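Every protein chain of the complex appears in place save one, which is left out.
For chain A:
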Amino acid sequence: MATTLFRILKFGFQNFSRNALLSVATVAVMVLALLVFNGLVIFGTIAQSATASLQDKIDISVYFKSNVAEDNILKLEKSLESFTEVKAVDYVSQDKALDIFKDNHRDDPTITQALEELQANPLLASLNIKAQNPSQYSTIAEYLKDPSLLNVIENVTYGQNKVAIDRLARIIDTAKNVGTAVTIFLALVAVLVTFNTVRLVIYSNREEIGIMRLVGAANKFINGPYIVSGILYGAFAGVLSLAFSAPIIAWASPYVSSFIPELNLTAYLFSNLPQLIIYQLAFGVVLGGVSAAVAVRRYLKL
C-alpha cells in the first residue's frame, strides 16, 4: 500500500515536472481563476464595510418638547431598547445637545455670541435611534406616531429623511443581491475555466493513459498521478495567486480607505492571512484534484 502510494506520488510529480510547459500554462490559468476568486473575497469585504458604514450613518432622531421631564424620555428609551428592530438608542439631553452645538460652532463667533445673548438653552433633548436594518426604520417611526406620545414629541426626523433612508435601504439590499449574484457567477466562471484547463491536460495525455492500461496498470496507477498533478497545479496556483494579490492589495489599500475610512485592506489581508491561504489552497487543490479525477475517468472507460 505504502509502495503504491509512493509510486503514485512519484508519477504525479514526474507528470508535473516533465510536462513543464503544460504545467506552467495550467498553473497560469488557475492563478487567473484564483485571482478572480481573491477579487470576490475582497469585493465582498469592501461591499460589506461600505454597506455597514452607510448603515451606521442612518438613524432617526426624536426631539422632545422642552417641558418633557428627563424621566419620561428615559422611559421611552428603555421601551425602544426592548424592540428587536432597534440596535441602539442614544439619549442626548438638552445640555449635551448644547455642548455638541457649541463644539461644532466654536469657530463661528456670531453663533457663540447669539447663544450667550439668549441666556437660555434653545435646543431640545432627543433620542437617536439606530435600527438593526435600514428597512426597519418605518416600523420604529410608526411606533413613534402613537397618540400617547403626541404630546411629548416635538419632531421625528424620519418624516424629513424618509425618502433618503428608503433609498439607502434599497441600495444596500440591491448591492447585497448583486454582490451575491456576481460572486456566484464569477466563481462559476473560475471553476469552469480551471476544470476545462485540467481536462485539456488530461486530453493531451489520452494516448499515455491508453498505453498504461495496455501495460496492465490498474486504474489507481493511471488516475492517481493525474490527481496528484491536479493537486500540485492547484497548490502552486494558490501560493502564486496570493503572492500576486498581496502587493495589489497593499497598493489599493489607501485608495479604498479614502472611500471607506473604516476599512484597511492591508490590515485585513494580514489579519486574515491564514484563512486566505487555506481558502486559496482549498480552492486550487480541490478544484485541480476533482477536475483531474473527473477528466481522467472518461479515458479509463475506453
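Operating definition for what follows: contacts are C-beta pairs under 8 Å (C-beta built on N, C-alpha and C of every residue); 3 or more make two chains touch, one makes a residue touch a chain; residues count from 1.
Throughout what follows, contacts and distances are computed from a predicted model.
Undergrad: From the list "Cell division ATP-binding protein FtsE", "Pyruvate synthase subunit beta", "Cysteine desulfurase" or "Molybdenum transport system permease", give the UniProt name belonging to the chain omitted from this structure.
TA: "Cell division ATP-binding protein FtsE"
Undergrad: Have a look at A:43, A:91, A:143 or A:221 and name the one touching the chain we're not showing.
TA: Of the candidates A:43, A:91, A:143 or A:221, A:221 is in touch with the missing chain.
Undergrad: Touching the hidden chain in the complete assembly: which of A:89, A:212 or A:256 does that?
TA: A:212
Undergrad: Since one chain isn't shown, list which residues of chain A touch it in the complete complex.
TA: Residues 3-4, 7, 14-15, 18-19, 208, 210-219, 221, 300-301 of chain A touch the chain absent from view.
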